[in-house]
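As structure tokens, the structure follows; a few thoughts come after it.
Only one protein chain is missing; all other protein chains are in place.
Order as written gives the chain letters A, B and C; numbering starts at 1 within each chain.
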Amino acid sequence: MTGTMCGDVTEPAELVPGLVERVNGRGPYALVGSRCPDCGATVFPSVVRCPYCQGQPLRQGVGAAGSLYTYTVVRTRAPFGLPEPYAVGYVDLDGSGLRVFGLIDPAMADELTVGQRVEVGLMRLGVDGQGRPCLRPVFRSEHPTASEVGR
Amino acid sequence: MTGTMCGDVTEPAELVPGLVERVNGRGPYALVGSRCPDCGATVFPSVVRCPYCQGQPLRQGVGAAGSLYTYTVVRTRAPFGLPEPYAVGYVDLDGSGLRVFGLIDPAMADELTVGQRVEVGLMRLGVDGQGRPCLRPVFRSEHPTASEVGR
Amino acid sequence: MSGEVYIAGIGSTAFGRQPDVSLLELAAEAGRRALADAGIKPADVGIGFFANALAGKLFGDLTIGQNVFAALGMSRLPIANVENACTSGSTAFYLACLAVRAGEVDCAMVIGAEKMCVPQLGLLSSGDSELDTLLGLVTPASFAMRARRHMAEFGTTVEQLAQVSVKNRSHGVLNALAQFRSEVSLGEVLASPMIADPLTRFQSCPIADGASALIVCSESMARRLGARITVRAATLSTGNYDNPQDMVRWRTDREGVEKAYEIAGVGPADLDVIECHDAFTIAEILHYEALGLCPVGEGGRLVAEGVTALGGSKPVNVSGGLLARGHPVGATGVEQIVELTRQLRGNAGARQVHGARLGLAHCMGGDRAADTKSMTVAVLAA
Partner (left out) sequence: MSGEVYIAGIGSTAFGRQPDVSLLELAAEAGRRALADAGIKPADVGIGFFANALAGKLFGDLTIGQNVFAALGMSRLPIANVENACTSGSTAFYLACLAVRAGEVDCAMVIGAEKMCVPQLGLLSSGDSELDTLLGLVTPASFAMRARRHMAEFGTTVEQLAQVSVKNRSHGVLNALAQFRSEVSLGEVLASPMIADPLTRFQSCPIADGASALIVCSESMARRLGARITVRAATLSTGNYDNPQDMVRWRTDREGVEKAYEIAGVGPADLDVIECHDAFTIAEILHYEALGLCPVGEGGRLVAEGVTALGGSKPVNVSGGLLARGHPVGATGVEQIVELTRQLRGNAGARQVHGARLGLAHCMGGDRAADTKSMTVAVLAA
């Protein structure tokens, strides 16, 4: 669990709890969506009801890594206290095949290419709607960097 | 002119400049609306174009006194820093015959009756949208009270 | 009306404080229920209207209807977001009827939803930039002034006003979806805190979270589905704003009702069941008079005599109305029509008006120059 007490230091909370989880509680981070047992649809983020058949879906990891479908580096005034500039992109997730939007580790902003490999992480990045520092899911290089949280 | 320097003390500004003016610059206060020279319509508050014929109306006093058509005393949380409770009503203005909504001098809140005579005044009452104290037009007893501003 | 329009399905959530349910989920749940009630699939719906008044102001959200319909699996169809203050939902219904009548679609869906029980709500007004708002015109004051004048002109009493709440709260006991499900006595209504003289808290409708949905369809589709409730009139109008306004002989109200009567070819004597916009007790009394249920000035007497209670000859707001059901702004105008449909189908349970064949829903929204900004009437027939 991230976002809770960690030794003597209180980590900031996750922006949206439950967006990412560690596989088996201690493996790599994965994005968590929903899988519908009735129609087989997989979606991200998780939903209360399946949009395709209104079935009751189960929470399920939808991918821990993937390749960058596209990206950009935003150089205007950053919202939510995000770094200036900050990078975002769509990633094609291994396994589920979902193409999902997310932040990219700001350290990678100058070295992005379509198709590159990334993995899911969780970083202290920006603030929430109330201005409190928080953890956001990110895509980062497949080799973990020092900015990783919660090791 | 109210809302400007007055001796050494800066009076608060009018909430909406131009809603009231002194007749001839120093007589009693009057509400200021518009009169359309093309179709004769009189409206309050003033408008850029006549709503009836789209003519270009002239600013004109629409009444300095009148009788109370109806009223209420608002006893919920007051908006804009108005007193709790505060009184409002519709007044039938002498002359123009317009029935206009406005605040009533809070000192009168316990003695209001349909039909009673009131005149237009300008009082320091509540704050504007930015939280600054401001002057609001009010209806008050025909005999001026100590709460009058700008004498 | 050219081209008959039918009610094919209805659905509602409970109304009230629902802190753990999002606006999206409220709206989607009402939609799911309406689809199930109609017995149709999402793909059968040709156009969607979403009604909401406050989410832009409260949450900074836009184009919410698209998210709601997407959650229901409805994509690739026309969707419009509609706002008309308290008539947002009934305006969306009006537009949905137009879409069917135009032949654009066989089937249109309306979802109205509001999430108001949030800390940032504040007092409702007619818009933060309006002069009247800046001068302290909160919504209860607007109706309190009508009440005061009605009392002065016609001798209406505070007890008569309060009786509207007593009646509608007693109806709410019979509606599982209502926010208030307990009776109140006349004394309790009058003793509740004063909001704006002479209106007390129990004479003011509560804010609520909630959603309602309606599916309307063409005659051919209605035949296929076995839907038999028809829309005899759906009207929308705005105020006249003439000055001076007679605040107790509400011309806009009366003319809006007359237009609907004319289109539907009916009059007050024909109505079996009525839902009207009882945001405050005085409002229901004024609407009695505009609807022609009694002469002008006698609305107070009408409610005091029990005529408009369940079991009376002109039952009004047997659902509990806004006063008991609660008033999630975007949903209200839809829910009134949902309730009429229940009544005309004979499915209203303990609050069923026996033999109801013709119903009218009446809604008003917004305040401008002592008039209403929007008014809707729907007349439905079994």
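Assume a residue touches a chain if its C-beta (ideal position, glycine included) is under 8 Å from a C-beta of that chain, and two chains touch if they have at least 3 such contacts.
Just so it is clear, the model here is predicted, and its values are computed rather than measured.
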**Message:** What shown chains come into contact with the chain that's not displayed?
**Reply:** A, B, C
**Asked** Which one touches the absent chain: C:Gly239, C:Gly299, C:Gly333 or C:Gly359?
**Response** C:Gly239
**Asked** Among the options C:Thr63, C:Ser220 or C:Asn347, which residue touches the chain absent from this view?
**Response** C:Thr63
**Message:** I'm checking contacts with the chain that's been left out. Which of A:Ala30, A:Val43, A:Ala64 or A:Leu122 qualifies?
**Reply:** A:Val43
**Message:** In the complete complex, the non-displayed chain touches which residues of subunit C?
**Reply:** 2-3, 53-54, 56-57, 59-64, 66-67, 69-70, 75-85, 91, 94-95, 98-99, 101-104, 126-130, 235-241, 252, 255, 365-366, 368-369, 373-374
**Asked** If you put the missing chain back, which residues of subunit B would it touch?
**Response** 47-54
**Item:** Touch list for subunit A against the chain that is not drawn
**Value:** 15-16, 19, 43-45, 51, 69-80, 82, 86, 88-90, 92, 97-103, 114-115, 126, 128-129, 136-137
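Everything below uses one rule, namely that only the chains that are shown with their structure count from here on.
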**Fill in**
When B-C and A-C are ranked by contacting C-beta pairs, first comes B-C
**Asked** With chain centres defined as C-alpha means, what is the inter-centre distance between subunit A and subunit B in Å?
**Response** 56
**Whole-Å separation of chain centres (CA-atom averages), subunit A against subunit C** = 43
